[in-house]
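Encoded as structure tokens, here's the structure I'll be asking about.
Right after this comes chain A.
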Amino acid sequence: MSLLSLRDVTASYGPSQALFGVKLEISEGEVVALMGRNGMGKSTTIKTICGMLPASSGTLEFAGENLRGMASHRIARLGVGLVPEGRRCFAPLTVEENLIAAARPGPWDFAMVAELFPRLEERRDQTASSLSGGEQQMLAIGRALMINPRLLILDEATEGLAPVVRQEIWAAIARLKRDSGLSILVVDKTLRELAAVADRAVILNKGASVWSGTMTALTPELKDRYLGV
Partner candidate 1 sequence: MTDQMTQVLKVRNLSKSFGALQASKNISLDLKTGEIHALIGPNGAGKSTLIKQISGELCPDSGEVEVLGQDVSALDRVARAQLGLGRTFQISALAMEFTVLQNTVLGALGARGGVFRFFGNVMRDKALLQQAEHALKRVGLIDDAMRRTADLSHGQRRQLEVAVALTMAPKLFLMDEPMAGLGASGSKALTTFLDELRTEAPILLVEHDMDAVFALADRISVLVYGEVIATGTTDEIRNDPEVRRAYLGEEEAV
Partner candidate 2 sequence: AAAETKIGMITTLSGGGAGLGVDVRDGFMLAIDQAGRDNVEVVIEDDQRKPESAVQIADRMIQSEKVDIMTGIIWSNLAMAVVPSATAQGVFYLSPNAGPSALAGKRCHENYFNVAWQNDNLHEAAGAYANDAELKNSYILAPNYPAGKDALTGYKRMYEGDLAGETYTKLGQTDYAAEIAQIRASGADSVYFFLPGGMGISFLKQYADSGVDLPVVGPAFSFDQGILQAVGGAALGIKNTSQWNKDLDTPANTAFVAAFEQKYDRLPSLYASQGYDTANLILSALDTADVSDKDAFRAALKAAKFDSVRGAFKFGNNHHPIQNIYVREVIQEGDVFTNKIIATGLENHADAYAADCKM
């Protein structure tokens, strides 16, 4: 049974429609890559899942609950952890405060996050606004993990990270997948790295899902047509 399921979801920013029918299924413990060129609606899909943008039609379900019309915070409490595009750390708060702001009980706590990203431990009392770009990215991931989600959503979570760190993060994601049975929805631009962790991929084009299948089934022709590589 799938943990998250979206069918024929449409959504608009005011008068301009951005999603024209998105279909997406994620099972328990599965890592799904959401792909597509710039501006095709990946982040919009994520916002719709998290209740930050209301869906205009279609069905959204998470763990058997209907997400449509549900307030953002209630969706998060169901177990959806978001690492948003552009990080959005709480700038005036310290690293530690960012992490504990929304923490919920579970295995993930400050110590575990610090283990994953030792840099955050070093910067513990510095405000998020004075962190380097990469440090902020780590903070955003740590923050999402602190709510102990069942589904982790990573929207360009490795953007701006040094290759070593990126490798660490991918390793961490792989470990999460292996050890904790966490489901993950991931948006990222480096196909090569995605291929290593993702089980399946869904491709969006102009706000609609146009393809879905296993990573291995992603042919060069598809890549060229929808991803431009």
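Keep this in mind: a contact is a pair of C-beta atoms (placed from the backbone, for glycine too) under 8 Å apart; a residue touches a chain by one contact, two chains touch by 3 or more; residues count from 1.
Criterion applied: all candidates are chains of the complex that A comes from, given by their letters.
Please read these numbers as outputs of a predicted model, since none were measured by experiment.
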Quiz prompt | For chain A, as assembled in this complex, the candidate in touch from 1 or 2 | solution = 1
Quiz item: Hey, which residues of chain A end up touching candidate 1 in the complex?
Solution: 13, 16, 36-39, 43, 85-86, 119, 130-135, 137-138, 156, 159-167, 189-191, 227-229
